[in-house]
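Written below as structure tokens is the structure these notes are about.
Missing here: one protein chain of the complex. Every other protein chain is in place.
Letters A, B and C mark the chains as written, and numbering starts fresh at 1 in each.
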């Protein structure tokens, strides 16, 4: 754990400058009719879920280069999530992946409680074969042509619900790798029918206060067709399942050039937006750190979400889903948490009354400028102030480095082999 | 018009080779358990609609380079469509664009009857301002923030239905250019609400036996967001309007890499596939000749359609939508008609029983090979035979060139200026 | 013209807040070891060229919706450019398009001198046919299969040099629409040979102190292949022509997902980067306002340029190339000028010493954070201060609107017809 004294010592070095910047920004915002305290409270009320798997070093089909002190199990992962939340105060939830994170529920809850963490949506995994698994998912899981394989995949999802229920989760996220690598490999219509039938079985097992998130992705691991390839298919799925079924948007799962904020708007219209997997990407599902490639796109997504606040029934799950191949995962997750929070705050600064007027008058130039004015407001001081007031760190990355946490766990945790590779 | 004697003289030169090839192909197909006569009858039963506007030379925002003897009005265009159908026997319908093609309905019907042509879906135009138009569509039509402008656009669509009704059309295709060039320019949610409200007004005016086609497009002429940007939004529209509202797929209106045949499959599942705009593309909405860039993609779309034959309620409108910038439009439309027909026939040759078996067994290699075997069957002889038997031309392009039609109309029709350009 | 009194009155309203913000920012930068005065001087030293054609309202192949008071000729356009420079003080150059802007050189120079404007690179136009033109460019210009057509296109380029020479220009930008709409339409190798041969003729006519800019573009107006489709071909061209030939990068002319800042880096390595056409895009060559779609990408391009400052031989031409379809072109050009200047300043704030250290240590997280820290610095106060000190406007758009310039010229200039359209 990060010792409070380290946080305090580091904060002490930065608090004066922070106050200066906070006051200056406060005055500037005041001129725009914005109360910096209100924005600061929004920052403090914000939280994102950390994916347990994101605390390990990721890789590609070519190789995985392990990092120091990687978590060996879900308890190590929860320790790492604890660090993230302790320093940023904005990552109070953890999203588990089953069976990777299977453990005694009471032990999990106890460990999470140590850091004030709760459990967000549970993720099922039918895109890999597990050592003890009877039927292989090589040719599909929930959509397999073999009924017994589909039943096994359904059963796994039901078990995920059961596990999540014990942990206080309220949602199941279903993402499958099913699809095809060749035209003709599958009958696309019948495959989708099988998908819906399996999903209906899972839906039946959903507790009343749970939701089912359907996650679309254009490609990978299937390279010709993917069963739930886009939001249109995800919407059809959620519509056919029922009102507890919602769509989940992963920012990296779309075709090139696609306007993601527009999909967000359409799903809100349809009453079917359930949540997000945040990350950034330049080419495919790159799973890069949020806000590092196209921060304005992240802002535009948040602009839709902040605009839709108060929409009846809108209740979004915010999760990170990234792969950290060349950075310390804890650092990447802390920075990503803050970048997502930043975009949320920037979107909160949009002068919506002025914007609505420009839109109504077709004053495209001023409407566009209104968004950019909010985007380029440097809210660093607000973010830091919110963390400080909540007992977190003004500069989480520096504080983390000073704490020596990574070196400590590197000592304690078993070395992980270089794994991966050979899969070309 | 193309004189019958020209067709006969040209056919006489080719009929012997055709018979040889037809017999050889017949034997080959027979070995695969396929009756060439049945396929020939399918060819003869096939028809696609010609877009009236496609008979003129197209252009880009940079320039338009006129061709010889371009049609000056809808009657000239119908003459050109007549040539296409006379020679190919596979283009019995014409799709009109209003107001470009406005004329006395009786005159239109009389002219069409000359060539055995009927009228397919009518297209409305609210993406341009007409000389006599009160409200401008610069900032939108059916989605404009101004109610009077929306009303004008609705009214235009209702007029299109009225015109089409007199001509025997049974469908209205709505494609709008509305969207935005800048983030913030429009409120995407409210804009879509306005779109649906306008569409509902149009839908109310639809005769009982008509259908309304909603056409999506990712971008152009709007360059940041388009109201009906993809099939998901088109589906939402069709769902909210009612059972006479269907989705129309234009092959060039998708994001890069998107699997179009999968969208076709999903829309069939949803009971909302209404028709196609055929063309080909490499980059954006290139509107190139069907089958010239990626003929296998065209085949895969047809594979879904042939597979779905017999689906209750499935009744598709097949239209071409191309822009002919560097070819004689009549030639391009004839060749495109035949390429679409070719893909339809190739898809008709797929051994669906074997394919279903391979799919069921997850024999991806043989499933994929089964599609390719059908695709690479050279059905030229069947296509030519079908034309010949229906009084058309074995080689439409050669026959057309021999006929001298273009030179004749170049003499008769007024010269068109170089127009276009300056729009960079 | 914009009256000085209007500027002063408007500035008076904003100068106090500006000073407050400037001081606060100065303190903040000072903490990072940056002298705000030095950055302000950089802002004042910055200039971009306005494309004469950008002052008119643009359009698409579907339609052009004219604006109020559009410039009727090059003198009107220079007046509009004068407004832009007067208010922003950062647009001292104009880039002409021949033959659109042909006029008596002395008159042009006199008009430009009125506003302190100079002439940047001259652009030739062989992608359209002019009314009096002997040979058509329908099937190509510099690469046409017909030698006489190529000679005509070469001759036009030589005339552009001659005109530019009289105006004080020092560069010719060659962008051609030549390519093909169909596989097979052209022999790609021979077409490129013809291109090089034509370019060599033009190169021969280049004065010693001139440069020739080769501009690549992936597609449009050609939709299957474009002769100079990417920077690789542009580089080959510049290499074969000689040391006065350089590559020009238009930000909107690349395939989806392409890393443009990397191309910039490679061209700098090759000693062949000559200049830019700035704009922004989401899909194709959308020609949207700079910095409105992906401002971080614009920053990353500038990051390469600022990093390369001092590279021997590096001397870049900065030009805007946009199409303003839904905004007042003067407003868009002013805002774009400032957005480009903003990105330049943000890139100037990068802590390059720290960055080099992180790069050397493979500290990807801190390296990435270092760039973002510079990017999110709100340099508005510096930009405004620079304008103010140079006699420009603190808020150019507001001042322009207050001035009533558009209404005045709308009165004086002839109405332009709705033109365009019909080209689908």
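Definition applied: a residue touches a chain if its C-beta (ideal position, glycine included) is under 8 Å from a C-beta of that chain, and two chains touch if they have at least 3 such contacts.
None of these values were measured; they are calculated from a predicted model.
Peer 1: Of B:230, B:250 or B:289, which residue touches the hidden chain?
Peer 2: If we include the chain that is not displayed, B:289 is the one touching it.
Peer 1: Would you indicate which residue among A:64, A:187, A:318 or A:387 is in contact with the undisplayed chain?
Peer 2: A:64
Peer 1: Specify the residue from the set C:43, C:300 or C:330 that touches the hidden chain.
Peer 2: C:300
Peer 1: Touching the absent chain: which residues on chain C qualify?
Peer 2: 138-140, 145, 180-190, 192-193, 218-219, 224-225, 229-233, 235-236, 254-259, 261-263, 265-266, 268-270, 296, 300, 303-304, 307-308, 355-356, 358-362, 364-365, 367-368, 370-371
Peer 1: Please identify, in ascending order, the residues of chain A that touch the omitted chain?
Peer 2: Residues touching the hidden chain, for chain A, are 53, 56, 58-65, 100, 127-129, 131, 136-139, 177, 181-183, 185, 218-221, 223-224, 256, 281-284, 286-289, 292-293, 323, 325-327, 418-424.
Peer 1: When the complex is taken as a whole, what residues of chain B touch the one chain not shown?
Peer 2: Chain B touches the missing chain through residues 17, 20-21, 24, 27-28, 31, 256-257, 259, 282-283, 289, 291-297, 326-328, 331-332, 335, 362, 364-366, 368-369, 372, 375-378, 380, 397.
Assume only the chains that are shown with their structure count from here on.
Peer 1: Using each chain's Cα centroid, which is most distant from the centroid of chain A?
Peer 2: Greatest centre separation from chain A goes to chain B.
Peer 1: When the centre of a chain is set as the mean of its C-alpha atoms, what distance in Å lies between chain A and chain C?
Peer 2: Chain centres of chain A and chain C, defined by C-alpha means, are spaced 39 Å apart.
Peer 1: Which residues does chain C have that touch at least 2 chains other than itself?
Peer 2: Residues 256, 282-283, 289, 292-293, 326-327 of chain C touch two or more partner chains.
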